[in-house]
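Apart from one protein chain that is not included, each protein chain of the complex appears where it belongs.
Going by the order they are written in, the chains are A and B; count residues from 1 in each one.
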Amino acid sequence: MTLVDGDAAEQLMSPLQQGAARRSLRTARDGGAICLLSVPDIRCGGCVSKIERALNARDDVASARVNLSLKRVQITPSGSRADPALFIAALDRLGFAASAADDATATPDPTGNGLLRATAVAGFGAMNIMLLSVAVWSGALGTTRDAFHLLSAMIAVPVVLYAGQPFFSSAWSALRVRRVNMDVPITLAVLLATVLSLAELLQGGEQLFFDAAVTLLFFLLGGRYLDQMMRERASSAINGLARLAPSGAMVRRPDGALAYVELEEVKPGDRLVVSAGEYVPVDAQVSEGSTDLDRSLITGEPLPVLASPGDMIEAGTLNLTGSVEAVALRPAAESFLAQMIRMQSEAERNRGTYERIANRAARLYAPVVHLMALLTFLSWLWTTDGDWQQALFVAISVLIITCPCALGLAVPVAHVVAAGRLMRMGVLMKDGAGIERLANIDAAVFDKTGTLTTGRPRLEPVIADVADLSAARGLAIRSSHPAAKAIAADLVAEPAAVVEQVQEVPGYGIEGRIDGRRARLGRGDWVAEIAGEPASSPTDPAFAFAGGAPIGFEVTETLRDGVHDTFDAFSRGGLDLVILSGDSRERVMHLSHDLVLTDICAGMKPADKVSYLENMRHEGRRPLMVGDGLNDAGALAAAHVSMAPSSASDAGRTAADFVFLRKGLDAVAATHRVACRTAAVVRQNFTLAICYNCIAIPLAVAGLVTPLIAALAMSASSILVIGNSLRLSASPEKLRHGTRRRRLKKAAT
Amino acid sequence: MSILSLLIPVTLVMGLVGLASFFWSLRNGQYEDLEGDAERILYDEDDRPLPSRTYKSPKEPTP
Partner (left out) sequence: MMSSLTATERSRAFMITMTVLLGGLVMAAVGHGDPIGMQGWVVILFTAVVGVVLLKSFDAPDPVEDRSASYYDDPTRVGIIIALIWAVIGMGVGLWVASMLAWPNLRFDAAWSSFGRVRPVHTSGVIFGFGGNALIATSFHIMQRTSRARMPNQVLPWFVLIGFNLFCVIAASGYLMGITQSKEYAEPEWYADLWLVVVWVAYFILYMRTLARRNEPHIYVANWYYLAFILVVAVLHIVNNLAIPASLTGAKSYSAFAGVQDAMTQWWYGHNAVAFFLTSGFLGMLYYFLPKRAGRPIYSYRLSILSFWGIVFFYIWAGSHHLHYTALPHWVQTLGMTFSVMLLVPSWASAGNALMTLNGAWHKVRDDATLRFMMVAAVFYGLSTFEGSFMAIRPVNGLSHYTDWTVGHVHAGAMGWVALISFGSIYALTPVLWRREAMYSWKAVELHFWLALSGTVIYVFAMWNSGIIQGLMWRTYGETGTLKYSFLESMIAMHPYYVARALGGLLFLAGACVGLWNVLMTVRHMPRHAPERDYPTSSEATEPAVPAAE
């Protein structure tokens, strides 16, 4: 991002960007317009106050408000005609890159608020009923007790009916398809406890379970709300990452004028103009001009390819150097990008439904408990000679005490704590199922470009004349070609200040005049054309003054930090390690020569990657896929579990179960370690719950459980489970690359 | 303890007022940006009231 003076910023924005900015406009509740912008660089209250002051001072802004958690700015424009591009330009002047906000984050999730409301109601009910219950337990007798019981009922019934809905509806929808999930025993316990207590109340009974029912709801709703919040936070963080896919296209009208057209409205035959730095909106054929295209997200090839008239360009490729005109071949819905997304959803379908641990536990647990309650009922009926009320009371106390509470919390609380922990490590977890699956992988499959490598090539040291190097760097900083960028970044020489007649020749390189001498930086044979001593064609890329000696540069891909650590950790853990790459075999081999690998597949097309993973899964393997490109989206979805770096394509980030914001690949191994520990904690939680049941069930069957014991036991077991889960965040993960964390922070800023 | 027949209802009513105000605050979007709200109080160095503004919220998408 560059900073420019004043009004130039508006002019600097291309029509495409201005068009895209218009997507930030939303309809407000009162029918007016508001503008929602995503600004990922907002970090603190200082940024908030700076942005708000600057925007609110504008005449075309009625109000502007920053949401620091979502990193979003909401602007109410004054007047009917507002141009969001001006707001984006204003933010750019302040040093903040902004783009139109995603629809997904535009409104708060109503489910989360609903759960919070239910939790609040259950908490209110639990508090007040607990007050009345403590009074009864401590010895309130006679009419006082009856009055307190009546009051408890008056509070409990509406609270259960309102706050229990999330469980009731989930249990009902499971039962309708003849399945059992964790909500079935919960619903049964809550409803039976309430109904039994009501019946007891009518008979003036002493033992009421209203408190147990409502406390149970409160604890479980709390767990569920945390679970929901965790997912919301992860998804808003992922949505906050800059979008790569274009949202519209510049189309040249028959009269020669340029117009911004929404992506969905691009028709085959439209003449598109794609400038340097923009993504290709739909599959098209170049009709005019030539350029270098970065196809790494599509094919995995790290180095750009040349596109000239007649060449096909795919949607999602990045135009690096020149401006081209192209004729759209297919509408957006049929583009390469759309095909990839279809392939991804197909792979997701084929992945089959993964049954969460909690539901597997419920499948076992529910029949056992319900059968036990039935047996208790029958045996009490038999021993008490048909006192069905007594028998029913004992049976229901069995149902209540067997504590779906601890079981219901065993998984979500552990996952919430793990997610918080991962988030601190810079890894976003989309939902709990992912971490369960990650814990039991037996193979890890990696994409190469952008995943194992940083996507930014590195320049090997060169020895040459300082003047030449400085001239080379002077040319390099004027190009956006990745190799040129590497030279610009890594070459130790003062760049030549004055470069005239700069001309970028797509596919070849960049040419200019320095100190009156022609100079070229680019393909070896192209540079050799002007070089003085064409003894041998220098390597790619090369630099030479007209008539001078050419200098060859060696540009290599760089591995991400932590690749070796991750591979070591995985191979020590007995995992198979595979690289799937769309790039050529020799480049893959070159890069991975010192890595211990089970298999290397090069030249893979997206479909090959998907079928490779599907084969693995047919063999009963559970592979982890780590990839970033659009070409990996299908594979990410097809794998048992998947991770993507934050630099991945939109589709890749959508498909992956985890997105890591850290630069180093050691995030993968660290996440795996956290997942294994989480799985262990979940197992411990279940063991705790089962141990507890082993003590509680005999008591309940013997008819010894009073409401006081039930409430105490339930709270104690829940707190035990929560406490055990908190251990996950207590001992901080030792990051092998301690400094990297700081670097990550810097990188994030 | 006949006095509790006064104190408990009074407390319950206060609790309900609390619950209602919590519902209001949730509907009003008071908890949408807790990080930002914690920071905002730190930045009022000019120490004067803001001009009044209208804040709108986006229409919830119709399912």
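Here is the rule we go by: a residue touches a chain if its C-beta (ideal position, glycine included) is under 8 Å from a C-beta of that chain, and two chains touch if they have at least 3 such contacts.
All of these numbers come straight from a predicted model, not from anything done at the bench.
Undergrad: Looking at the full complex, which residue from A:Ala140, A:Met343 or A:Ala544 touches the chain that isn't shown here?
TA: Answering carefully, the residue with contact to the hidden chain is A:Ala140.
Undergrad: Which positions on chain A touch the chain that was left off?
TA: The list for chain A reads 1-3, 5-6, 41, 45-46, 49-50, 53-54, 57, 65, 93-96, 123-124, 127, 131, 134-140, 749.
Undergrad: What does the interface between chain B and the hidden chain look like in terms of residue numbers?
TA: Within chain B, the residues that touch the unshown chain are 1-4, 6-7, 10-11, 14-15, 17-18, 22, 25, 29-31, 33-35, 37-53, 55.
As a convention for this text, only the chains that are shown with their structure count from here on.
Undergrad: So the centre of each chain is just the mean of its C-alpha atoms; given that, what is the distance between chain A and chain B in Å?
TA: 31
Undergrad: Looking at the complex, which residues from chain A come into contact with chain B?
TA: 26-30, 32, 34, 36, 44-46, 48-49, 56, 62-63, 65-70, 74, 76, 103, 106-108, 110, 113, 116-117, 120-121, 124, 127-128, 131, 144, 147, 151
Undergrad: Residues of chain B touching chain A in their complex?
TA: Residues in contact with chain A: 1, 4-5, 8, 12, 15-16, 18-19, 22-23, 26, 29, 31-36, 39-40, 42-43, 53-61.
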